[in-house]
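Before I ask anything, let me first share the structure, which is written out below as structure tokens.
Only a single protein chain was left out; the remaining protein chains are all shown in position.
All chains are identified by letter, namely A, B and C, in their written order; residue positions are counted from 1 within each chain.
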Amino acid sequence: MTETRTQTQFEEVDQIVVRFAGDSGDGMQLTGDQLTRTTALMGNDLATFPDFPAEIRAPAGTLPGVSAFQLRFSNFDIHTPGDAPDVLVAMNPAALKVHVSSLRRDGTLIVDTTSFGPVDLKKAKYDKNPLEDGSLDGYRVIKLELQRLTREALASTTLDTRSKDRCKNIYALGIVSWLFHRDLKPTIQFLRGKFASKPEIAEANVKALEAGHLFAEVSGLFQAAYRVAPATFMKPGTYRNVMGNQALCLGLVAAAKKSGLRLVLGSYPITPASDILHQLATYKHHGILTFQAEDEIAAIGAAIGASYGGLLGVTSTSGPGLALKSEAIGLAVMTELPLVVIDVQRAGPSTGMPTKTEQADLLQAMFGRNGECPVPIVVARTPADSFGAAFDAVRIALRYMTPVILLSDGYIANGSEPWCVPTASSLPEIAVKFAAAGDGTARFRPYERDPVTLARVWARPGTPGCTHRIGGIEKEDGSGNISYDAQNHQHMVDLRAEKVARIANDIADAEVIGHPSPDVLFLCWGGTTGAITAAALRLSKAGHSIGAVCLRWVNPFPKNLEAILRASKRVIVPELNLGQLAMLIRSRFLVDAQPFTKVQGQPFTSHEVEEAGLAALAALRGQEVSR
Amino acid sequence: MTETRTQTQFEEVDQIVVRFAGDSGDGMQLTGDQLTRTTALMGNDLATFPDFPAEIRAPAGTLPGVSAFQLRFSNFDIHTPGDAPDVLVAMNPAALKVHVSSLRRDGTLIVDTTSFGPVDLKKAKYDKNPLEDGSLDGYRVIKLELQRLTREALASTTLDTRSKDRCKNIYALGIVSWLFHRDLKPTIQFLRGKFASKPEIAEANVKALEAGHLFAEVSGLFQAAYRVAPATFMKPGTYRNVMGNQALCLGLVAAAKKSGLRLVLGSYPITPASDILHQLATYKHHGILTFQAEDEIAAIGAAIGASYGGLLGVTSTSGPGLALKSEAIGLAVMTELPLVVIDVQRAGPSTGMPTKTEQADLLQAMFGRNGECPVPIVVARTPADSFGAAFDAVRIALRYMTPVILLSDGYIANGSEPWCVPTASSLPEIAVKFAAAGDGTARFRPYERDPVTLARVWARPGTPGCTHRIGGIEKEDGSGNISYDAQNHQHMVDLRAEKVARIANDIADAEVIGHPSPDVLFLCWGGTTGAITAAALRLSKAGHSIGAVCLRWVNPFPKNLEAILRASKRVIVPELNLGQLAMLIRSRFLVDAQPFTKVQGQPFTSHEVEEAGLAALAALRGQEVSR
Amino acid sequence: MSTTGTPLTKKDFKSDQDVRWCPGCGDYSILNAVQTAFAELGKKPHEVAIVSGIGCSSRFPYYMETYGFHTLHGRAPTIATGLKLANPDLDVWVVTGDGDALSIGGNHLIHVLRRNVGLKILLFNNRIYGLTKGQFSPTSERGKKTKSTPMGSVDEPFSPIGLALGANATFVARSVDIFAQHLVAMVKRMDAHRGTSLLEIYQNCNIFNDGAYKSFTDKELRDDRVVELHQGKPLLFGKNLDKGLSFDADLRPRIVEKADAATWDEHRANPAYATALAHADEASLPVPIGVFRDVARSPFESDLRNQLAVAGERKTESLDELLLGNETWTVGS
Partner (left out) sequence: MSTTGTPLTKKDFKSDQDVRWCPGCGDYSILNAVQTAFAELGKKPHEVAIVSGIGCSSRFPYYMETYGFHTLHGRAPTIATGLKLANPDLDVWVVTGDGDALSIGGNHLIHVLRRNVGLKILLFNNRIYGLTKGQFSPTSERGKKTKSTPMGSVDEPFSPIGLALGANATFVARSVDIFAQHLVAMVKRMDAHRGTSLLEIYQNCNIFNDGAYKSFTDKELRDDRVVELHQGKPLLFGKNLDKGLSFDADLRPRIVEKADAATWDEHRANPAYATALAHADEASLPVPIGVFRDVARSPFESDLRNQLAVAGERKTESLDELLLGNETWTVGS
């Protein structure tokens, strides 16, 4: 059969969307990660979407236990992990049940038939065997007994059966690697590294990988393999693949270094923000201090304390944690200390659906504190964009002496894409000036301000001659003494608002993507940026007067936003909530911005957004005609 | 001199505004309270405004230690404690310094000259003696050595000097009582009650009161005494004087009784909400259970637990405490339990100015939680109106199975006014239905709903056959089982929003005060109601096309609000914040509602509001002309 | 769901929900033991409410055919307090983890203990954060390498029992997930106590902290490494109960001859001895399980309810009287 090897047909395509789905014990995330790594190294553009189950490990074979990973890669500029996969690998009936409906009509379904007995089907809530009842007829179904194949491939090893079975996912990865013409080397390297202390296991996995690859080639089950040429549109530079939480951490560290300040993270674990704590904890050699506190309040307390001490205080959490931090954020506003508060949003309200994504904390970030308590809000728009968002958050926090809330979400946090790595020297310096030591003749005035930014002076405890007291009670401007004076309070409330408003002078203008002066404008923020960018680009390319603005700063808005909004005839605000940004825009500009929302724990598909855009355009044309 | 007694001139006036100001140790609040009681019993309409210092007892004689109490009473319908007092009683230089500027030009200033030495003046930050430098020239100044007068009056008693001096405020009350023709009896009764165990002290106080009264009459210092006839406009009924926090508590108890449920208050002390805890703690004989928890979170936790247990859970706090409760409010939303969360707002942000008033927690109440987490919001508008607001909060919480946030503020909480006491039988019944015991054949479904209100069924733990599990994770409608299903989540998010929206079917329509179809409409909520009502009534009476709507419910809005807004030509939203209701109105109705704001820890004066109304009207007329 | 008739069995306390812990998790044994104990105690499902926080352990109520409330991280004691105040006759249990109870929820825990609210608290101590995938917890040993502490933790752990004693707890005990009989017995002891009873259960998390208690719970080691506390009995351990535990002058526990073993008294008013055991070194001394302390103090909810009763006797007042207050005036029509 060896001759067939040379006969492999390669079909050139411009993109592939593949999804792995299996039990949470099946190693789907690892499999996806490896395919992603290889794909990144092969120079494609890519985007990923891992979809975790809520439980650590729900009972094997059940619907709640299904874990999935989707990868899209291409030779052109992509912005989302794709709507419907071309290829679905389903490792058991539950995975099939949950995911088959999203497979493209005529897509390829690779299904492990090992466990399709009555018990397995029942666990997956199947009445009949889907492999037999014709319900999969529309797909190109490839049934494999993966367990048997893997065991056979590893027959010569000394591993016990259970350990052999654990290599099943890697065998499947081998198959897919052949199918998409992916290099095996990076994965082999990874496996040898991961199991360095257990060479037997390492080699068994390598064997399974290669066996899967060979099987795909020789079995003749696949009509052709696919090849996606490297992306060529990308701007020249050095690239790496990054996940959102990872890029966010790198942005924090880079900004800390550029400001010359040590970073102190106070955090308490919570999905999907925990990885920020984990990641930063590995940067101790960069002087990054991480502190796992007893709760979210202690975490932000420590961050505030660190900032008071003259370092860069950061705290990371998700929605319920942000709720707990609200009182303390107020203290940071009142004491005008720099601070970055990261909220990686998840589906709410309350505990909600912790492993699912949503964008419903915007108004909490804006208003979730007692009193008039303005805080600037910056958002991460894509996995790689999290770097810039974090960098910007630090820059503004230090320049304006203010807490900044950085909103990310579960979708970007765990998703990944290629990132053109900036050189350290290309990053802007962040100037930080502390109060100089005094000789004790003049009383130090902690609320003296920079006339441009209104930032107050920052004195590091320990500095001679700068002793001073601050706190959460209203204070007299300049001296910082406690004040209950009516006019002073008005002045300070206005001033704190003005300080945040002035940040607009220091942030980038909004950019319109797609049609440069569109009739229909999508206005979005955060993690929906990928889907909206893709939709705006496609629709405008197709000749529609549709464009998009994807905000980096939500508070304050960029200065040119109003003009852009007024120039367009219809503003659509796609959001994964019930219309939170829309509400801010409507009240601020009195523009009839229309929310386009979805609250299902899942990101928008580009398709959904495109339809909304076209519908808006059609309605507009209809109106124009009827006028 | 006795013959002068009969010669007393009484000037009939329709209203009086008097303010007492002194050291926090001087008993100004007690003095004010007594004058208020008497005035209430004499059948006047009245309104009060106590203004506390931040400290328990700041050093005697200093500016931060000044405590004040303002009383306005009348024979006509009044809505605020008045802008500028007619009479100011200043017990020391600091009190004079802080309050003299608000005294009406040509007003009467009664000043205790006992402590105007250099040290006293310095403490009050006076460079020169204001009694001598002509700065008080515009006022009718009456200088009294109150300490000496009081000591003389009590010369025959066995009290030590310090105890004698403590009667100074009561001596002053005697003077004022004569001046305003107030009955002494209620105060005498009070003094004898208060000092029942110390009859010597009681009698000394009574003596001081009577001596002050006599002194005022015989000294000839006053040209005339004033008489304010009882208010006649008042609807027939039995009246009492109530403070806001007190009325609020009575509303809670009444609603609990009308629903047949025991009330459990979980609370943690915080100014200005603590009195709710104190007051309810005295209602144990009504079955009211109060629990002083370890913090705000435990307080709301206990309230939620009580509601889960089938009782009426209530929690009370102020702004910083509401921030801490935000996560738990989300749980109550998700588990759809009835709960009343009371926020007596104070000036923020952060610790802010705890003894001062503000209305800046509205957006926190609306949005201060993670995820889409709607909560109805009811507001107390005046001290007496707090009764109805609390009653309504309970009624809706139970009818819709939802947490309700009740917003009050420091100004209404501590202010007082006459209240026409309803009879118990005139209050509406609040129907509560618990799930009936089951026989165990059918699984209990805790998320089955009333088709009209969407309220879920409420099962009291302990009921046979109704065992069920609830929690903060998203749940399947009907069964209440945990669900991560995308469509179910959308359904539940929409449903929770819809449930709150439907409350609009159950609340009173908005009423326009003043001009029935005004060109300029004031839209307000909460504690500014008094000032805005007064302004709207006065201006419309004066022929201006100005009216006002004072909202009882802010979420949802009453159904007829939109029509009212659209019918008026200009909407002004006066608020003690930077424009929070205005922002909700603008985004919801796309109406150019203009905020008119003040953030100074003080209520609006009617005068300020009137000016704003007239300015708006003038601008409108100008526009109309120029069009 | 049966609520009448014949004596109930363990199965009657099983809900219809699939149990979703990792295969092999110690939580399964605890679930089993609690269901067994409840059945043996003759409880009725509808008379029990179980309140939990957030964590793997806090999923517990879903699997019990009783009333259940899965609340917020760390806040279960507060909600359970409200529930118990609302309904003092209800049998209220709290299920919590080491993170839930001692990290974010530490304050609520010590406050219910001091108040002695009639709650029965099962603290699943796996010395790790399970649900958030393996960070160290306030009971993790020093130097613990986890995702959030790649170089090892530097936090000194709490002794949950020591802390509870410091908070003046009236009933404190310890058991182990796999010591099924002992665990059932401890659950029954808790049930008998009036006021708060706290049971620390050593629980294995086989995914993120496997073998945390292996060194003294393994079949072969158990006898020599565990000492059972029995009221009025000497502190003996070893296969043939041939070794003893006593206290030195500084009250440090130490291993002694059988004859010199100290006698255990769980009823001592002063918690000092129990404290001495709670802070004993786990590595060098046998690990105590059983009841550390059991003393009587009136439960919070009954004291509070008593006040209502007394107040009700002292003063009767109609709603009308309440609303009118003491001082009114009338405006005629």
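We take it that contacts are C-beta pairs under 8 Å (C-beta built on N, C-alpha and C of every residue); 3 or more make two chains touch, one makes a residue touch a chain.
Every value quoted in this text rests on a predicted model; they were computed, and no experiment measured them.
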Which of A:Leu35, A:Leu96, A:Leu209 or A:Leu250 contacts the chain that the document leaves out: A:Leu250
Hidden partner chain, touching residue among A:Ala60, A:Leu131, A:Leu221 or A:Met234: A:Met234
Residues of chain C in contact with the chain not shown: 104-107, 110-111, 114-116, 138, 151-152, 154-159, 162-168, 250-253, 265, 268-273, 275-276, 279-280, 297, 300, 303-304, 307, 310-311
Residues in chain A touching the chain absent from view: 37, 40-43, 186, 231, 234-242, 250, 253-254, 257, 262, 264, 266, 283-287, 289, 291, 293-295, 297-311, 313, 327-328, 331, 335, 420-424, 438-440, 443, 460-473, 481-482
Residues from chain B at the interface with the omitted partner, ascending: 55-60, 62, 64-65, 268-271, 274, 277-278, 281-282, 284, 290, 292, 294-296, 320, 350-351
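Note that in this section only the chains that are shown with their structure count from here on.
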Pairwise touch network: line, ring, star, complete, or other: complete
Centre-of-Cα separation between chain C and chain B, whole angstrom: 44
Gap in Å, rounded to a whole number, between the CA centres of chain B and chain A: 46
Chain A and chain C: spacing of chain centres that average the CA atoms, whole Å: 39
Residues of chain C engaged with two or more neighbouring chains: 54, 72
Residue list for chain B, restricted to those that touch at least two other chains: 327, 331, 335, 471-473, 482
